[in-house]
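The structure appears below as structure tokens.
Yeah, one chain of the complex is gone here, protein chain that is, but the others are all in their spots.
Let's turn to chain A:
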């Protein structure tokens, strides 16, 4: 058990011993080395040569180790077309470890072979041969006196940069050609912008930002040589020119704001007009036959009346001047109107005054009643509804509600007999279709009349309606009660023209006229009398048969 232990123990002891021995040897050797510090110098290295103006040049080398002894360095050169080896003429002008060749020793376009020899007491060391031609080692000094100037013109300022050629370079004899390059940086971004200046020693930079700070650097090169170093940065701050522009823009803004404000004020003041102009009122929906306003007024009977009234009986309130009206005269195959008693059937005849269109389309058409609602019977009379060529009920809607309410009458000029049939629709039953109908153009002679409602008209009561025939029975004037009918004035003065009453309507489209005293009853109004219906119709029209001087139609 103890044997292996002893063996390892012995092993470790041996290793340690050897280690100590090695250490001792090393120490001895190092001591020996240190004591022996002298050695030949290390090999120097020629770094570079440089000619700043193509007239002189300088070469630099790096020394190797000096071997612990003082070492001297010598530069030797051989030159093309020159016999022998020569030494550097000037070791000191350009600093340590350098050789400066002045003008007399510098030749262009010839090869130089340079070597540096380091020597100390123990030996020499020679560098490699360095071949060079002055033409190839040109690198000028930096340009000098870089000045920046901000030139302020009316339109826009620009930056003017000037500099001078580097020191010692001769630019006048043409021996060297210097080319410049500059770079400019704005303070904000880190990017340089480079510009070539050629052989000029000034440069102008346009479109500079006011308030910006510019940094400029310049460098140059000779002929085809290397570029010099950049000059130190030169800064300039461009003054702010915004004030002039700003005041100008403030003035412009103020001047343009005044009319703008005025326009806005006008718009606000007149906003209703503007609203009407821009957003015209949309006509509301209308139901045919229903008077919306009556409904809105709220009274039930009124609304009922409105509904009923407006269905079939539009109101005609007054005359229209120079309105053409048609008296529907049909062939009477039944007999003279005096025999109206025979006429059982009754037909509503629609003598529709001009400007009046009733709703009785069907009936009208069936009865061949043509209503020529000629003439725009607008509101001259004020009461006639608008004309339609067709007997449509739209006229109802054009009725002025005031008139409607006032009179509450049916404006339809239809002929009723005494029969008090309330429902206008019942007339259909009693109506005989016209066999043949013609029209007599009845010219009104109410030119002088301006008032619509106040006309002197004579009404004749219709005795009988036989089919399509209308029988005007007599010419007695109807007595009008004052229940809302219009007054009819006699307009005798208008009776200058000859008007005749229709006495009878003969066959073969013959109208028998009744010549009578014009002083009275010349008019043959054909209007509805008073109804005994709840509704009354007031027709204000009177038709006149214009009698031509010729004998009346017979």
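Criterion: contacts are C-beta pairs under 8 Å (C-beta built on N, C-alpha and C of every residue); 3 or more make two chains touch, one makes a residue touch a chain; residues count from 1.
To be clear about the criterion, contacts and distances are computed from a predicted model.
Not shown: a single chain whose UniProt protein name, out of "Phospholipid-transporting ATPase", "Eukaryotic translation initiation factor 3 subunit K", "Prolactin 2" or "Ribosome biogenesis protein NOP53", is "Prolactin 2".
The chain not shown here is touched by just one of A:135, A:150 or A:236, and that residue is A:135.
Among A:113, A:158, A:192 or A:230, only A:113 touches the chain left out of the display.
The residue from A:175, A:192 or A:230 that touches the chain not shown here is A:175. Screening A:96, A:199 or A:256 against the full complex identifies A:199 as the residue touching the chain left out. Against the chain not displayed here, chain A makes contact via residues 54-55, 78, 80-81, 103, 106-111, 113, 129, 131, 133, 135, 170-175, 177, 199, 223-224.
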